[in-house]
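Here the complex is missing a single protein chain, while all its other protein chains stay put.
And now, chain A:
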Amino acid sequence: MIELKNLTFGYTPKKLLFQDLNLSLQPGSIYGLLGKNGAGKSSLLRLMGGLLYPTAGSVDVAGFTPRKREPAFFQELYFIPEEIYLPSVSLNRYIDTMGPFYPKFDEGQFRKYLSEFDVPPDQKLTAMSYGQKKKVIISFGLATNTRVLIMDEPTNGLDIPSKSQFRKIVSSALAPDRLMLISTHQVRDLDHLIDGIIIIDENEILLNHSLADIGDRLLFSSLSSVTETHRVLYAEPSLRGYSVVLENTEQEDSKVDLERLFNAVVTNRAGIKNLFQ
């Protein structure tokens, strides 16, 4: 549903951020886009949303070319940026103004999400705290029922109960023809919620696989000592010796630890690349 082909982009022609990037994302999934600060997560999302234009190569989102900014495209995409803006109006006014842009917008659904998030319905939007505003935008975005929903660091500013509520609501809003793409550096907030992982580092996409795939190929375990007999891809000291990522040669089951996965992917690029080819 999202296809990047040989995507090249730079804010200045001399310093390219991405070069010949390829990425293919399917509907029916919640993808997590992980990367360090400044890795280009937001730029990549903005290229998909038609907010930035590629220098070369193509971007296809739900059959549209984002840079053309066709109204039909914007009816099928909702983009929640990291920095949000809400006008100084009431909630009802906001629904009346913004709802009609999205043919599949469902007001009942929107109000249900707001009450699940504990957002008071009778407050002016600008009088709300940052976290409350964020919850309004997230609820609205989910209720637009667009085929593509992009969220840039959506859990920033949410308190602990809201993060849990966020996972419940997002999980229930996934549909077979819908694609959600969430960028974050707080991987724990999205644990178990995402089923596809995209890792981007130093202008490259190092990994794009489902969690099931990753669990098939990698084993997350602990060892008392790291010896050469184990096919260790990554190790970090822990209370029980070492927390490790191993090649999953015996088809064992383990829980994919996103933080350890991320560290393994960015520190052992070659080893990971080999396994996932």
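Keep in mind that, in the parts below, a residue touches a chain if its C-beta (ideal position, glycine included) is under 8 Å from a C-beta of that chain, and two chains touch if they have at least 3 such contacts; residues count from 1.
Note that in this section contacts and distances are computed from a predicted model.
Student: According to its UniProt entry, is the unseen chain "Fe-S cluster assembly protein SufD", "GntR family transcriptional regulator", "Autoinducer 2 import system permease protein LsrD" or "Succinate dehydrogenase"?
Tutor: The record for the missing subunit names the protein "GntR family transcriptional regulator".
Student: Touching the left-out chain: which of A:Ser29, A:Ser42, A:Gln109 or A:Ser162?
Tutor: The single option touching the absent chain is A:Ser29.
Student: For the chain left out of this view, which of A:Asn6, A:Ser172 or A:Asn274 touches it?
Tutor: In the full complex, the listed residue that touches the missing chain is A:Ser172.
Student: Decide which residue listed in A:Leu193, A:Val226 or A:Leu275 touches the omitted chain of the complex.
Tutor: Of all options in A:Leu193, A:Val226 or A:Leu275, contact with the hidden chain holds for A:Leu193.
Student: Which of these touches the unseen chain: A:Ser58, A:Ser164, A:Thr249 or A:Asn274?
Tutor: A:Ser164
Student: For chain A, which residues lie in contact with the unshown chain of the complex?
Tutor: 28-30, 164, 167-169, 171-172, 174, 192-195, 211-212, 215, 220-221, 253-257
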